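Here you go, one structure.
Missing here is one protein chain; the remaining ones are kept as they sit in the complex.
Moving on to chain A:
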Amino acid sequence: MSEDSLMQKRLMEERKTWRKSHPFGFFAKPAKDQNGNLDLTNWNAGIPGKEGTAWAGATYPMLITFPKDYPTKPPRCRFDAGFYHPNVYPSGTVCLSILNEEEDWRPSITLSEIVMGIQELMNNPNPHSPAQNDAFAAFQKNKEEYDKRVAEQVKKYAA
């Protein structure tokens, strides 16, 4: 499909760049489709919690989906549904300015920058764009509960 060619070219570049070097502890690779080919528009990734933060000790699985008009439009990054974080929708989708076309997304932002941006967001939630009630309310008003839930989540993904 010709409309995909720019997207494919860029994703092949991202794949190669990632293969050559990527941030330590992270992984990212295109998912297999039913024909056994690699689907460049869907990547399985893992974001390790940053050392020295409450999120350390686990790698959080994430699905990164690239739209047809990537890199004009940003990819969607999704943790498992129900992921506990103030800026993650109940569906698991991350609400982050660099992933928002109307805010800070730029076509030059790389996959490494995205996953590191998400790692950074984990311990530094943005109080201005709440995406779920649960974690947001606790983060604002009940730090104890918040920390407890984060720790539980670390345990869940530690395996």
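The criterion applied here is as follows: a contact is a pair of C-beta atoms (placed from the backbone, for glycine too) under 8 Å apart; a residue touches a chain by one contact, two chains touch by 3 or more; residues count from 1.
We adopt the following convention: contacts and distances are computed from a predicted model.
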Problem - Per UniProt, the name of the complex member that is left out, chosen from "D-2-hydroxyglutarate dehydrogenase", "Ubiquitin-activating enzyme E1-like", "Polynucleotide 5'-hydroxyl-kinase GRC3" or "UBC core domain-containing protein" - result: "Ubiquitin-activating enzyme E1-like"
Fill in the blank from the handout: Sole touch to the unshown chain from A:M62, A:C95 or A:L111: residue A:C95
Completion exercise
Even though one chain is not shown, chain A touches it at residues 1-6, 8-9, 12, 15-16, 19, 23, 30, 33, 35-40, 65, 67-69, 71-73, 76, 78, 89-91, 93, 95, 98, 100-104, 106-109, 113, 116-117, 119-120, 127-131, 133, 136, 140
